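A protein chain is absent from this complex, but the other protein chains hold their places.
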Amino acid sequence: MEKNKADNYRYLAVSVIIVLASLLIALLLGAFLFLIAGANPFEAYGVMLTQPLDGLFGITEMLVRAAPLMLVGLGIAIAFRSGILNIGGEGQIMLGVIFGTAVGLALPEMPKIVLVPVIFLSAFIGGGIWAGIAGWMRAYLNVNEILSTVMLNYIAIQVYLYLLRGPLIDPKEVSYGTGVPQSAPLPEAAWLTRFIRGFRLHSGLVIAIVLAVIVFLFLWKTTVGYRMRAVGAEPKAATYSGMNVKRNLVLAMVLSGGFAGMAGAVEVLGVHHRALESISAGYGFSGIVVALFGGLHPLGIIPASAVFGLLIVGSDMMQRAVEVPASIILAIQGLIILAIVSSNIFLRNPKLRDRLFKLLGGGKEAKIDPEGGRA
Amino acid sequence: MILEIIIGVIISGIPLSASLLFASLGEMFSQRSGVFNLGTEGIMMLSAFVGFYVVYIIGSPVLGILAAMAIGGLMGMLMALVSVTFKAQQGISGIGLYMFGWGVSGTLFRVYVGGVTNIDGIGKVAIPVLMDIPVIGQILFNQNPMVYLAYLLVPVSGYVLFRTSWGLKVRAVGTTPQAADTLGVSVERIRYQCVTLGGMMSGLAGAYLSIGQAQMFADNLTAGRGFIAVALVYFGRWKPVGIMWGALLFSMAHALQRSIQVYGIDFPYEIAVATPYVLVILVLALTYKGRSLGPLALGKPYNREFRG
Partner (left out) sequence: MAEIIERLEMNHITKRFPGVLALDDVTMNLQKGEVLALLGENGAGNTTLMNILYGLYHQDEGNVLLNDKKIQVQGPLDALEYGIGMVHQHFMLVPNMTVLENIALGMYQRTRFKMDLEKVRKRVLEVADRYNLTVKPDAYIWQLSVGEQQRVELVKVLTLGANLLILDEPTAALTPQQTDALIDLLRQMITQDTSIIFISHKLNEVKAVSDRVAVLRNGGLVFEGATKDHSAEDLAEKMAGREISYPKTSKKEEYGRPILQIEKVVAEGDQGTDSLQGVSVEVRSGEIVGIAGVSGNGQRELADVINGIRPVKEGRIQLDGVDISNYNPQQIIDLGMGYIPEDRMHEGTIPSFTVRENLIMKDYRQEPLAKNFFLRKGQIDDHAASLIDSFKVKTPSMATSCASLSGGNIQKVILAREITRKPKALVAAYPIRGLDIGASEYVHSQLIQAREEGMAVLLISEELDELLDLCDRIAVMYEGKVLDVLPREECTKQELGLLMAGVSHGKE
């Protein structure tokens, strides 16, 4: 068994190397984009990848971004591993914000220890319902969930804006006549503790990490998690073993949306302390990249969200430095997705795997697949 | 007034349908060969920008359209590389392509143009005599030439798909690729051709939006049309005529939503904007009742079995 443990680690290393190679390729292609945009790629990447690490501001901001990314990423990993693709993160975040904010504003007298969990739960429910619609349609009507979740994103934006401009708008905005679409600030009891005075780093990060560990235990150590992974890996065999595929698909989507909803709560309670217009900031899509980059595994998603937090903060700094709009990071994330999903063929290619395996010191027994491989 | 609204809806619905029609017919070829391209939205966004920019700089709408088609074709080829050669999961790859197109178009727009800028694109061209027929004349014979092109492509696509040997190969490759493979048809090559063609037509769709319809470029110009186009292929059962009706249906719903606002009917603005997307979901939910007559190999990468 000892040899097998070492071999399994070698296989993990092979997967990590291939994923990092994908990142590298995407960054290289991104360099061309910088050139087209009229900037020096080296300078741009230099700022983007190192400046955030230069000071406390950069580091804390990076971790502020990491919290919602982690939560969305965890939700997406749950869904992907259960065989269903959740592209509706953006909309689910917004629904989470709506539910969480509404509840928070409706219960101003509660103590923090009750209010925060209640808001998180409401946010979970909001995101979960929104995703559940698409999950139900996929399970019982066989509707492609990518199309339905994307449509739900567009609908969610409108619903969110409508509420922010109308029923949920801060009464102060109305009375002062400024009309900015944002909600009233939430009671201070709901605000997440900030760790360092003057910086925005908040306890949401800790909550996210704890949830990551819980997701890991859930997927690999419980019967329900085993069932969901089975349904995702091979729905036919799962059916033949008595598992209810449809119910598990819906459950997976609800959980996935719930996590995205909680990401919304984290942003409201930790960062902005109210609901605002562009609160989701693309986390719904970045979360997909984080999940893939993290190998669809909670323990991989934790570092992956830090990496992408770095990229997002870095791209803001880069915009100020070389004057290329930060939206270029969206294009680079797209390239990363393309690179990672393309790399699967190399992971499955026995020749390349064997060669890398041997390079890392492994023996001849090269037919084994690593446990918990990607979906 | 109701009649006014209805005629108004039809008149504005037809041009609105052109971009959907281009993209959807292109996606039909792609899906018929077995590959579904969810990056269509990203292709439309980037080619809308490229087309707009070429017209902005050079001033020639024709060159703008060609440039947009070229970009669309290149992005289609990228999708083909990822889904056919690398056999990656098509849903996720499409989203990656979408984010790429979205990011590049947004970035280059901000860098090179900055604000809302109008261009002289292609306007309406009236067909003389026919245009004077009451009611119908305005609707059918006073449209943008690209709209005429879009509707012309409906019978052309049908002919290509069902009456040429290439179309036969496409249909075989998308249903039973091994049958085509064992007769010497290159499954990979046909899929590359179809996905690239799909990309080019999505490029045309994007070009229509920026050069023909809006005659400008903005961040949310496409507003999800690429995804709607993909949904339309299912709705139209992978046949050109069905897709055409789907495109008309959606565009008219969209036109109706706009006219409601114009006529000042009391309806929350945001809910009205959300209506077409709700319609797509409803249609997706109801369409799936029927048995799937679509390409059976849709979404599955092809691999000659390597078993002895």
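Details
First chain written, first letter: the chains are A and B, and each begins at residue 1.
Just so it is clear, a residue touches a chain if its C-beta (ideal position, glycine included) is under 8 Å from a C-beta of that chain, and two chains touch if they have at least 3 such contacts.
Bear in mind the structure is a predicted one, so any value in this text is a computation, not a measurement.
Considering B:117, B:142, B:176 or B:275, the position touching the chain not shown turns out to be B:176 (whole complex). Listed by residue number, the positions of chain B touching the unshown chain are 163-166, 168-169, 171-172, 175-176, 178-185, 291, 293, 296, 304, 306-308.
Where chain A meets the omitted chain, the residues involved are 1, 4, 8, 221-224, 226-227, 229-230, 233-234, 236-244, 350-351, 365-369, 371, 373.
FYI, only the chains that are shown with their structure count from here on.
Partner chain A is touched in their complex by these residues of chain B: 38, 42, 78, 81-82, 86-89, 91-104, 106-108, 110-111, 223-224, 227, 230-231, 234, 268-271, 273-274, 277-278, 280-281, 284-285, 288-289.
Against chain B, in their complex, chain A makes its touches with residues 33, 36-38, 85, 87, 137, 141-144, 146-148, 150-152, 154-155, 158-159, 161-162, 165-166, 285, 288, 292, 324-325, 327-338, 341-342, 344-345.
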